[in-house]
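Note sheet for the following structure.
Every protein chain except one is present and positioned as in the full complex.
== chain A ==
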Amino acid sequence: MIELENTAYSYGGGELLSEISLKLSPGSFHFLTGPSGSGKTTFLKLCYGALTATSGQVRLFDQDVRDMTRDDHAMARRRIGVVHQDCQFLDHIPIADNVALPLSVTGRDSLEHVADLKELLQWVGLGNRASSLPPELSGGERQRAALARAVIMSPDVVLADEPTGNVDWEMSQRLLQLLIELNRMGKTIMIATHDMNLIRAAKAKVQARVLRIANRKLQLAGADL
C-alpha cells in the first residue's frame, strides 16, 4: 500500500525526518504521536505524495513516487482519503457538495450517491448543515466534514491529521467508530493525534499500532515498544 524505506525529508537546510522506514499493510490501523513540530504532518504528506522525500524511497501502491506521473499521483490520491489539520474546503459551495467532491472529480454522478452522502453527513452530525457554506461551520464541524469527504469514496487508506482535535468526546468516539468500521472493511487507517484517550479507546476495540516521531525518527511507542 504505502511503503517508506530509509526516507528522509529536509527543508530550509534542516532535516525534519530521517531514516524513516514503514510499511502500511492493507487493513492495518496506526496512530502517530509526537510533540508539536516533530514532523507528523510532514510524515503524512510524504505518505500521500504531497511532499517528495529528499532521500530514500516512498512507494504508493507499488509505484515509486519519483516515477509517478501527475495523473498517477491523482489516481493514488483517489485511493487515499486525507483529513488535513486545517480542513480546506471550497468556500463557495455547500458543505454537502464539498463532501461529494471526490465523487465529482472522478466523474461519478453524485446524484446516484445522494443516499450515501446523506447517511454519511448524518453519521458525522452534519445532517442539518448540508446546505451551509464551509465558512459558516465551526472548527469541529469542519473537521467532521473533512473526515466525511475523506471516506466518501471508501478509499483503501485514510490518513487523518488530528481529526478529533476540535470535537467533543462523544463526537470523537463517533468519528473513531467510523474509522474502525472502515478498518474492519479492510481499509488502512493512520491517525496523527495527541489525544491519548482516543488511542486507548481505539486500542480497546481494534488492533492498532502506535508510532511516535521523536528526534526526527519514527519509533514504536508506549505499549507497542
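Note that in this section a contact is a pair of C-beta atoms (placed from the backbone, for glycine too) under 8 Å apart; a residue touches a chain by one contact, two chains touch by 3 or more; residues count from 1.
Following the convention adopted for this analysis, contacts and distances are computed from a predicted model.
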(request) Select, from "ABC transporter permease", "Glutamyl-tRNA(Gln) amidotransferase subunit A", "Surface layer protein" or "Cell division protein FtsX", the UniProt-recorded name of the complex's unshown chain. (result) "Cell division protein FtsX"
(message) Just to verify: which one of A:Leu101, A:Ile180 or A:Val206 makes contact with the chain not shown?
(response) A:Leu101
(request) Looking beyond the chains shown, say which of A:Gly34, A:Gly49 or A:Gly125 touches the absent one. (result) A:Gly49
(request) For chain A, enumerate the residues touching the unshown chain of the complex. (result) 49-52, 70-71, 73-78, 82, 84, 88-93, 97, 101-102, 104-106, 110, 149, 153
